[in-house]
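All protein chains but one are shown at their positions in the complex.
For subunit A:
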Amino acid sequence: MESIGVLMTCPMSAYLEQELDKRFKLFRFWQFPQRAQFLKENCGSIRAVVGNATVGADAELIDALPKLEIVSSFSVGLDKVDLAKCKEKGVRVTNTPDVLTDDVADLAIGLCLAVLRRICECDRYVRSGKWKKGDYKLTSKFSGKTVGIIGLGRIGTAIAKRAEAFNCPVCYYSRREKPDCQYKYYPSVTELASNCNILVVACPLTEETRHIINREVIDALGPKGVLINIGRGPHVDEPQLVSALLEGRLGGAGLDVFEKEPEVPEELFGLENVVLLPHVGSGTVETRQEMADLVIGNLEAHFLSKPLLTPVV
C-alpha cells in the first residue's frame, strides 16, 4: 500500500502521521504553501484524505482530487466534510464515533463544575496571593441542578448518565422525542432553556443546528443559567453570547469550541464566570490513539476491499 497517496489536511496527531507514514505515501498538506500547484502535481496519486474538526474535505478539495476514494475523518463530527459531494462522487467517508464519547462527556461535566464552582478562578485567586486578604465568595452548587441536553445521541446520553450521578434531573431536546427515554423531552430549544439551569450542546453541526443557540435561547436560559458547548462553535451565535455574558444576561459559559478556532473572543478573557478551552473534548493520550487506530483501520479496510469499520457514507 506504500504507493497509495494519503493527504493529511493539517497537523492532528504525531502518532497518526507516524502510522500513516509506515503504510502509505503520506502528504502533509500544511507543508505545501503553493496548494494549487501541489494538488495539480500530486492529484494522480492521492486516493485518501485524512481530515479533522478543523480542516476537513470541502467540495473544492474533493473536486481537485480525481482519484479520491475515501475521506477518513479524525473526528466524530463531519461538518467539515462535504458529504453530499462525497455521495455524488462515490467517495466513502468514515469518522471516529464511540471511542471519544466518554472523553467528551467527561469534559462537559468538568466544564459544568469548573464554571459553577469557579475552579479556575479559585486557582487564580490562590496563586495571586489574594487568599491572604480574605476568603473567596460562595459559588453555585452543581449537584441537583437541572441539566438540559441538546442532542441525546451517544455523547448526550453519556453526559446524562454522569449528570445523574450528581442527582441532576436531566431533560433534553432532540429532532424527535426518543421512545422509552426516562428524561423529560422539550419540543424546542427555547423551552428546554427555560426549564434547565445548565444547557449543554451535544448535537451534530448541520444547516439546521447552526446558531441553534441564539438570542432567544440565551434570554430563556437567563442571568442564572449556564451554557456548556462541547459541540461546534457555529452552534452558538457567538457575538450574541459574548454580549449576553458581558451584560450579565447569561450567568456563565463553559466553551470548548468557537466559531473561528483558534480565535477566541478576547472580551471573554476578563470574565470570571467563563471557562475557555482549546477544543480538547477528545484530547487525551488514550483516546487520540484509539481515534488514530480507527482512521488507520478504516483506510486499511478500504484498500484491502474489506468492510469499513465506521462508515458514514
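Going forward, a contact is a pair of C-beta atoms (placed from the backbone, for glycine too) under 8 Å apart; a residue touches a chain by one contact, two chains touch by 3 or more; residues count from 1.
Throughout what follows, contacts and distances are computed from a predicted model.
Visitor: So one subunit is absent here. Using its UniProt record, which name fits best from "Alkylglycerone-phosphate synthase", "Aldehyde dehydrogenase family 16 member A1 isoform X4", "Tax1-binding protein 3" or "Glyoxylate/hydroxypyruvate reductase HPR3-like"?
Guide: Per the UniProt record, the undisplayed chain of the complex is "Glyoxylate/hydroxypyruvate reductase HPR3-like".
Visitor: Can you tell me which of A:Leu65, A:Leu111 or A:Ile212 touches the chain that was removed from the display?
Guide: With A:Leu65, A:Leu111 or A:Ile212 as choices, the missing chain is touched by A:Leu111.
Visitor: Applying the definition given at the start, please give the residues of subunit A touching the unseen chain.
Guide: 11, 102-103, 106-107, 109-111, 113-114, 117, 119-120, 122-123, 125-127, 131-132, 135-144, 161-162, 164-167, 261-264, 269, 275-278, 280, 283-288
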